[in-house]
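Pasting a structure here, questions to come.
Note that this complex is displayed minus one protein chain, with the remaining chains in position.
This part shows subunit A:
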Amino acid sequence: MCPNCSNYRSIVASHSLAGGSLLSLYSNTKLLLIFIQAQIIEMKKLIIVLLVFIVSGVAASAQDASALIKRVKAKLDKVNDYVAEGSMKTDVAFIKAPAGKIKVYYKRPNQFRIRRSKGISILPKGGISFNMSSLLSTESFTAIPTGESIINGTKVKLIKLLPNDENSDVVLTTLYVDEANLLIRKTNTTTRENGTFEMEMNYGKFADFGLPDKVIFAFNTKNYKIPKGVTMEFDTDEPAKQNMKNRKGKVEITYSSYTINKGVPDSEFK
């Protein structure tokens, strides 16, 4: 039994003993109203206290998220530039491409270029040149923590990055941050121009620099069609058509070596 309720009952009991029936009813109602008002004031206080707790909690979490991002960024900032070698596999429903060797060039803050060592390169527009350093190169975003998850057995924190610049191509980025190692394990980015894409990173010997050994880049593709009258093709394409259902494209880059902070000329990015 709550203490307020027992107070109310004792007050009502004393008044009932003291007065007549009509007077008693009037005073009882008045007392009830006083009691309800007191209860409302109590509840308001409680709500205010709760709100203060929640707001301060969220602010503290947001601060934690920003601090975590800053720590990750500080790790990535150890790399001013790099030249990486590796191989690239393209898995798009309407493209039959062989795996090829590539060279990747990066220079702070956001210069990034993938070049196929030999032959023609077909790369998804915009998104593939997206890398963690360039994403975090600007301070103008708001970090919001949204929970925790597990990726390949590693506990990660989910942080949503909202760019403060209204004209930014990136609308929203979700980072899956491995707090223990200060590594970004996965990102999910929505852009205005190039749709939504997902990057999954696996780390190995270059984890100290925040550089992945393997990146899997997934993106949505548009339709591809040329009229048969133009191509005049021989009818051997039936088996290939069976693989055309999946409209999600994937590019897998496996890095074999990094040359870090040895300088990269600007001409490599032209």
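Simple rule for what comes next: a residue touches a chain if its C-beta (ideal position, glycine included) is under 8 Å from a C-beta of that chain, and two chains touch if they have at least 3 such contacts; residues count from 1.
Keep in mind that, in the parts below, contacts and distances are computed from a predicted model.
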Chain not displayed: protein name in its UniProt record ("Simple sugar transport system substrate-binding protein", "Sarcosine oxidase subunit delta", "ABC transporter permease" or "DNA ligase (ATP)"): "ABC transporter permease"
Contacting the left-out chain in the complete assembly, out of A:I69, A:V92, A:I184 or A:M201: A:V92
Residue ranges of subunit A at the interface with the undisplayed chain: 89-100, 115-116, 118-125, 221-241, 243-244, 249
